[in-house]
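Got a structure here, written out as structure tokens. Questions coming.
Complex shown without one protein chain; remaining protein chains in place.
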Amino acid sequence: MLRRAVEPEGDAAVRLTIAGQPVIALRDESVATAALAAGLQFTRNAQVSGEPRAPYCLMGVCFECLMTIDGQPNRQACLVPVQEGMTVEPQLLGPSLGVSDNG
Amino acid sequence: MADAVDVAVLGAGPAGMAAAVIAANAGLTVALLDDQALPGGQIWRNVEAVAERGDLSLFGDDYVAGVDAVGEFRAADVDYRPLTRVIGVESMGNGGDILFVRDGKARRLHAKRLIIALGAYERPMPFPGWTLPGVMTAGAAQIALKTGGLLPERPFVLAGQGPLLLVLAAQFRAAGAAPDVLLRLDDPGLKWTAGRHGLRALAGLSDLVKGLKWQRSLSHDVGQTIKNVTQLEASGSDRLEGVRWRTADGTAGEAESAALLVHDGVIPNAQLTRAMRVPHRYDPAAAAWVPKANDDGRLLNVNWAYVAGDNAGIHGWAAATATGAKAGASAALACGVKAAPSNEIDNRLRKARAVRPLLDALYPPAQAFADIADNTIICRCEAITAGAVREALEMGAQGPNQIKAFLRTGMGPCQGRMCAYTVAMLAAEAGGKALAETDLMRLRMPISPVTVTEMAHLNETDMNLPTA
Partner (left out) sequence: MFMDAADVIVIGGGMVGGAIAYGLTRAGADTLMLDEGDDSLRTARGNFGLVWVQTKGRGLQRYQDWSRESSQIWMEFSDDLQESTGVNTGYEKPGGLTLCTSEEEVRASEEIITAMKAQAGNGQYDAWMIDRQEIEALVPGVRFGPDVLAASFCPHDGHANPLKLLRAMHAGLQKAGGRYQPNASVVDIVRDGEGYAVVTAEGARYGAAKIVIACGHGIPDLAAKVGLHCPTRPQRGQILVTERLQPMLPLPMGSIRQTDEGSIMLGVSHEEVGFDDRNTGDVSGAIAARAARILPDLANVNIVRSWGALRIMPPDGCPIYDESETWPGIFMTTNHSGVTLASVHAKHIPNWVLRDETPVGFQDFSVKRFEGTPHAAPCG
């Protein structure tokens, strides 16, 4: 739905893992935009109805960008700046008590 | 040691930064809390990095104005707290506490005066298929462009109304990604009936001229422009694949689409003021609920707090810097110090506000979407349709709070940010009432999700709860 016009390089590049794939993101961008730029088609499954959802507002009001970031589930990816070495997974199920979807 | 300041400001957009600068320059202790990582709010999103990248020209003069504003903010003696989520406000004797979450802990910040400048967000525009991945607000795409350098994939459809719609189309065009289809949900013919607002609008003429210039120049690069669209539908199995529309005269159309950006104006972000039980009034011209406040922004029933910027009512960034400065000056005066001269601020404010009535008349909210199809999901979090809400109303649900109790609209994490307006509209429609007589659903702290651990840090008094 969104594509990167210019690939980040040098100081501006941040390396992280999204849905198991290595991704190069732009420094200071959010995990949500990094995920979309990497080609991820959805950030989560809707909790009640189960169908895939992706960001609608990218500014923290729609709550569709809920993802598991560094093991912590249901974080708003649009409010989290990318960090080197981060691990990001789509939020497929509701979180379990104390156990992330990554096991 | 207690965390306390003279003035707390919420929001690092034009209004918040202006308020913080004025109060800090007057010698008061000021803290500014914002949930983003960098200052600028939405309109000046990531302006420092974009300036560094050399991409400012993509976004026009309004954006460039952010460079100086952010620079002035950075230079002022303000305790700037980014990545900080406000969850509530409690009034006390002399001022009150702002409850916020930062670095894994919920905490209290005491302030004598509070300036709430949490801005605005895009009016949710529900239509069949709007929850498909690939449908987003035009503002979201703008954020993606400013922060990630991302562009919409083609075929790209842009649909909506309002003065910002054309600004956005021009920005995408300047970035090399003009929309393939532009669906205008407004009627360009209405422009001429807005004449009676013309005289007052002269004060803000430059903004108006800008808008009209964009309007003319765009037509060269957009693939297709369809006017008077009254119905919209997105389709696809797991994500957006196509868009269908119908115009006022019944003509149908469709296009393939990988990105559908929608825009139906913006509404004040009133979650915090509503949770504080500030009364709000419905402004029909803006089709939005705004907090009730005095001329200087002081909230009607919270006499130590002010609201400024688009949070107080949509008037754009120039008015926001003026209302922010005004609130900052008033707060400073209340704390016993004099800030900047007031007539300068008032003049800026008058000029910026003058163009608003004309714009409102030119671009009323999309009326077509007042008639929402039954099968449209209107509460995204809980997947509740307009039809379900209408059924509950028929069964006697009195309004948004009872509908919430019966159907769970507003109980998801977004707390009604996406559905409160729609539910109120449906309730008003069923009761034959005007929206001005309808209240939005009740809100409470925390206005944003907080983890159990974060919240536990508020237990400073180690209060012992009885078991049952």
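Should a chain be cited, it is by its letter among A and B, assigned in written order, with residues numbered from 1 in that chain.
The working rule: contacts are C-beta pairs under 8 Å (C-beta built on N, C-alpha and C of every residue); 3 or more make two chains touch, one makes a residue touch a chain.
Keep in mind that this is a model prediction, so the values were computed, not measured.
Which of B:V70, B:L99, B:I226 or B:I384 touches the hidden chain is settled by the complete complex: it is B:L99.
The hidden chain makes contact, of the residues B:A174, B:V222 or B:A405, with B:A405. Mapped onto chain A, the footprint of the missing chain covers residues 47, 72-74, 93-99. On the side of chain B, touch with the chain left out of the figure occurs at residues 88, 90, 97, 99, 106, 108, 277, 395-402, 405-406, 408, 411-413, 415, 427, 439, 442, 444-446, 449-453, 455-468.
Going forward, only the chains that are shown with their structure count from here on.
Spacing of chain A relative to chain B, judged by their CA centroids, is 23 angstrom.
Partner chain B is touched in their complex by these residues of chain A: 1-6, 25-30, 33-34, 36-37, 41-42, 46-49, 51-64, 66, 74, 78-79, 81. Interface residues of chain B, counted against chain A in their complex, comprise 35-38, 42, 46, 49, 83, 121-122, 130-131, 133-137, 139-141, 143-144, 147-153, 175-176, 238-240, 258-259, 269, 380-383, 412-414, 417-418, 449.
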